[in-house]
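What follows is a single structure, and I will ask about it in a moment.
Omission of a single protein chain aside, the complex is shown with its protein chains in their original locations.
What follows is chain A.
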Amino acid sequence: MAGSNETEINSDEDKKVVPLHTRILISNLKLSYNMLRRPDGTLKRDLAEFLDRKVVANTVPVDGVYSFDVVDRATSLLNRVYRTAPPDEESLRRLDAGIVELVKPLSSCKIVPVILFFHGGSFTHSSANSAIYDTFCRRLTGLIQGVVVSVNYRRSPEHRYPCAYEDGWEALKWVHSRSWLLSGEEDKTRKVHVYLAGDSSGGNIAHHVAHRAAISGVEVLGNILLHPLFGGEERTESEEKLDGKYFVKLQDRDWYWRAFLPEGENRDHPACNIFGPRGSDLAGIEFPKSLVVVAGLDLVQDWQLAYVRGLQKSGFDVKLLFLEEATIGFYFLPNNQHFCTLMEEIKKFLQT
């Protein structure tokens, strides 16, 4: 099995390709995560929460974006909502005072996109209020000039499949039922214009929620998947080639699947291997269009590319954005061209 010999850590080649800040951030995350995983499949959750940098929501707009947390009393799920600051003085004054009024639709004339976002972390790490994700969601909100709702779904190993998917489904229904997320002209296009998005495990969740939505007749206008987490029992070329090279070891990926999937299951489980031997047939259902972003230095890419091919074969609209020299987490910091390209593509995706 490739990767069992000592892999070269941070060879000079790596240094050139990965910007300094990104390298610091992702290495730090990697090392702390390494310390949290136990060989028996449990996680040091206390230490994980201690190390995770979190930020509070803030109704005072910063760079034109403000945020607030809403707890869905029915499910105890926390959603963090990001919105663009209103232009008028009165509303700004209210926001300053912490008053967030949630009654009026977003707009009665134009369409305002609402992105339901699932943060990454291999189903195990991070939260909606983690600093890296709070910052990313703020940037996303500013970009789309709409609303981002970040879901604080339950994580493994404490909560395995299908908890995260259930929470995602509940969040989707919640978003659809908010009068204050409606947009579009009355009687014509008035509805909540929802897109699903996620990075890593969040991308995996987005797929499954979209699938359930499609079967249940709940509308999702599009999926944006940032190096989504898929896998399978078979070892692919990218997994062997890139094992341990850019922050991720194959054995770590395996650990996270073992922690998420039901005990005793393997990676051909349909949650993990979408178009594999046990995958469900997507043909015939109204699956939303997808934007799938693949990082060229991510060892999971073969599975992501297989996913894209699978969607295409089933007749669904899918755009692949392949970023050759991008590593995982390239979008956490806006210090590289990949970030800009990504933002442009997302904007285009929402406009078509």
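The rule is simple: contacts are C-beta pairs under 8 Å (C-beta built on N, C-alpha and C of every residue); 3 or more make two chains touch, one makes a residue touch a chain; residues count from 1.
Simple rule for what comes next: contacts and distances are computed from a predicted model.
*Asks:* If you look up the hidden chain in UniProt, what protein name do you find among "Septin", "DELLA protein", "AP-3 complex subunit delta-1" or "Nucleotidyl transferase domain-containing protein"?
*Replies:* Cross-referencing UniProt, the chain left out corresponds to "DELLA protein".
*Asks:* If the hidden chain were put back, which of A:85, A:143, A:163 or A:306 would touch it?
*Replies:* A:143
*Asks:* Contact with the hidden chain only, please: which chain A residues?
*Replies:* Touching the chain left out of view, chain A contributes residues 6, 9-10, 19-21, 23-25, 27-28, 30-32, 34-39, 44, 46-47, 49-51, 53-60, 62-63, 68-71, 76, 78, 80-81, 97-103, 129-132, 135, 138-139, 142-143, 180, 332-337, 339-340, 343.
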